[in-house]
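Missing here: one protein chain of the complex. Every other protein chain is in place.
Moving on, here comes subunit A:
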Amino acid sequence: MNLLSFFQRRRGSAPIARDRLQVLLAHERAVLGQRDLVAILREEILAVIGRHVRVDSDKVRVKMDRGASISTLEVDIEIPTAEGGLKLAIAG
């Protein structure tokens, strides 16, 4: 038994499992497309807007359409106002 495997035995095999998973999933996510990009964008957009106005997380729509040469990102946010509502749409 070499020193490395001695220490691994003492620490247990779970840290190896974690490291293997991190490498594997980073690869798989890249192949299958960035799973969270839209979800991450939604959270961050919500946070930025939320610093200035109150928004309901269900009133934020973020949609990604992937095309061959260009992809579009559509952001649609409903912000409540005193008069009843203002709709903000950003497309690009």
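In the analysis below, a residue touches a chain if its C-beta (ideal position, glycine included) is under 8 Å from a C-beta of that chain, and two chains touch if they have at least 3 such contacts; residues count from 1.
Convention: contacts and distances are computed from a predicted model.
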UniProt protein name of the chain not shown, from "Dissimilatory adenylylsulfate reductase alpha subunit", "Ribose transport system permease protein", "Septum site-determining protein MinD" or "Formate dehydrogenase subunit delta": "Septum site-determining protein MinD"
Of A:14, A:48 or A:70, the residue in touch with the unshown chain: A:14
Missing-partner contacts on subunit A, residue numbers: 11-15, 17-18, 20-22, 24-25, 28-29, 32-33, 35-36, 38-39, 42, 57-58, 60-63, 74, 76
